[in-house]
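A single protein chain has been omitted; all remaining protein chains appear in their positions.
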């Protein structure tokens, strides 16, 4: 389990990284925390000819309140977000809390927000949170060209995004606070990739739900918003078991999850129901 | 008979000078907690090259061509060898049984004309470093004529099944009907209650955290091949190396450094160790092979895939009348050496009745061969499975008869000893009933039955499960000979040697790889000699230092190895007393050991230190008694009499099932165990807890499956779910202590018990929780989905 040979390039700044990507062409890969890429390289499932190390780009490691929203630099580690709860305030506490679901302590201390989004695992917490909270990501291409991609348009399929090979994901922007949001998961073993993950963001008015968003991971090749469940929330009602159960049932009926060794489609559907209910409850209690 | 051993954190050195029974701090720890252990991969030799293997990518097929041109052209690659290049003898395990009962199969060191499982080694690639070795492996081109793979026991036994080995009809390597009580069918026909359990357990990997590995080199001065390898059985590896390489055993030295666990996977001879040694000889360079995790998960020895079809007959009072079992073990592609493919079915056939008085017994045990990685012993060997089946039978009978599940066991456990069972095995005294009673009492006192009822009202689903079992821990030569192996393990040999300073070196044919022998065997010797254990140093795992031995497996080390060590120490004591008496100019019966020396019984002022005696024995031999050889060494061997000794335990599990996810959460784990005299309580508890964790892993988490093409499902730790601290509960352990009369130190062995008891206890707890649903689960591991569906269906 030794990786195939490659050349190593260390970027000085984003522009430099961008230049390296342009020069090296399609055989180059960015590496930051390496928590997803390096295992695949050790199995020789990924074999980039060039590795561009962007771990030192301090400019991409930040958590910046931006008006009502929040900008998080791509190189911010999961651990940094996890421990920034006080700084994030109630509006974004969901991000900190969700980090406890990301792997384990050593993974969280090395793994980065941008790396997770770019890797695009369908059950990854950041992917789910981005889709749930209508985040946008900023990417930088050759010649300092910058563009933003809505989370809804970011994920194409299993481990595939609309970020081009010569682009660098630099930042994720959460446009608005989500004081009543929660993410929950189920994996048979602690710290594993979720079999199913659910995240809910409620629009709460006192004890009344006036709308909200529901996202699921592990039920499709990409994290998905479940409009049928959101429709239940939009119709609204008292924040309580009845509404949450209805929301969860709507979510469960709307999905057609894949089957694998961790569970059949039916099981994943049942998990989605359980987890959406749980996420609603947690979100309402914030 | 039974006493509870208090946990004693401080070493005890009382008037008898005994260290046995104390949690003496581990001798192994200082180097291991500082990263100064020496594991195989820590060894570097000058000019050392690195090996990796070209492995089969198909499960079954003829090998048409192995093209190593690209491999040999790969930068960094030194050489690449196929079976034809090395010409090594095969590895063959034999049982002396008629062809209708056993078919020996040859396991080539490197596959020749056909491959039998995905991951089977075809060629060894030697390179300057492990990276280029892997490049070389990648560059190999192998063409196969792929054939239909046999991937299940049913498929193996089907009439028109393809044959994995041409000489093994019906893909059956072993088919033994060990017992069949006359008239058993009538017993079933007339019984008040007959219950049946159809149970399956999945293929598991014993999974030592240190993968297998070897450093092989030629020593010109010693004219010896030196193989440093992580094996539980160094002498057996030496035998196979010598045979396969056609050399004298003297010319092969097997040395085992620190070893990161074995659990049985390393108690058989691996093909890779032989191939790496052959390559080292060929190249006249040291060769290191470290198995990577991908290969360890798919191509190392696996275990435990078994299918039981079991029936038991009971009378109306819940007394078992008869047991009828058909056992099929899927042993994969080859017989392992030295145990053979018979290891699992023969163990299950012999031990199945367990702690219960079973009057009539019929059993058929089969080993079938399939296109999967071969099986080796794994901690507990079959007993985690057949105990689970037995305990499920009792649970089911208790339901049929409307009887309490503990009460039905109580009525059936053996209570008078020695007891000779229907399986011909004589059981030495144990605490089967006492452990069961105590365990149930603990569960009751903690209020679990009440809580289960109360929480049920809140919709929570709890269950309580028990497992009462025994384990033969001193498997003697006589007992293993009944299996008809041609290499019969059993005895152990120990040498105890005192130097001129009075310090002691002791050898043992057992081999610690986590079991703390450096501590516990030193405790035994220190107690016999009245010495501080710090002055006793153990040597194991070196075929040049240790006369002979069978290594460590089957919970044999404390019982057999510990007894040999005790006897050797006693012989040294005799010699010390003899020389001491002579030096004190008194009668031999007028001296005794005292405080690291010898003193005169009738005059305590007359003393001699061991160093003084040793000085005479070595440096002033002219002063020795005339009939006495110089030096202070003593050798002894030990082989348990008859059927050996049996440890026992009862485990209790309280589990909660989570309806929304199907998660099984263990809320409480209690263990009441009896391993005879406890040498070191902390070590015993460590063995229990670690064993239980592995048993839970088998019950709930770990499984290697194969698709129809014979491709294994587990390439990584993402797929093979070794449980973490997040899954394994704390375990409370209570000790009962029934000294064994059959071992020299009263110990019974404890290495495997935890693993044996846990699956049944967990499964019974889950089934107890599922009781309102009417659904019973008898297949391990129990997936959350299965639990979720069971709860869903009933609601």
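Note that the chains are named A and B in the order they appear, and that numbering of residues resets to 1 at the start of each chain.
To be clear about the criterion, a residue touches a chain if its C-beta (ideal position, glycine included) is under 8 Å from a C-beta of that chain, and two chains touch if they have at least 3 such contacts.
The rule we apply is simple: contacts and distances are computed from a predicted model.
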Choices "Monovalent cation/H(+) antiporter subunit G", "Multiple sugar transport system permease protein", "(2Fe-2S)-binding protein" or "Acetolactate synthase small subunit" - which one is the UniProt name of the chain not shown: "(2Fe-2S)-binding protein"
Candidates A:105, A:156 or A:261 - the one touching the absent chain: A:105
Chain not shown, touching residues in chain A: 1-10, 12, 31, 34-35, 38-39, 41-43, 49, 51, 53, 55-56, 58, 61, 79, 83, 100, 103-107, 109-110, 190-191
Residues of chain B (touch criterion as defined above) contacting the omitted chain: 9, 23, 25-26, 28-39, 41-42, 44, 75, 130-131, 207-211, 258-261, 263, 290, 292-293, 513-516, 682-683, 685-686, 689-694, 716-718, 722, 724-726, 728, 730-731, 754
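Rule of thumb we're sticking to: only the chains that are shown with their structure count from here on.
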Intercentroid distance (Cα basis), chain B paired with chain A, Å: 44
Chain A partner contacts - residues on chain B that touch it in the complex: 130-131, 134-135, 138, 292-294, 660-663, 701, 705, 713, 715-716, 718-719, 721, 723-727, 783-785, 788-789, 792
Complex contacts: residues of chain A adjacent to chain B: 1-5, 39, 43-44, 186, 188-193, 261, 263-264, 266-267, 270-271, 273-275, 277-278
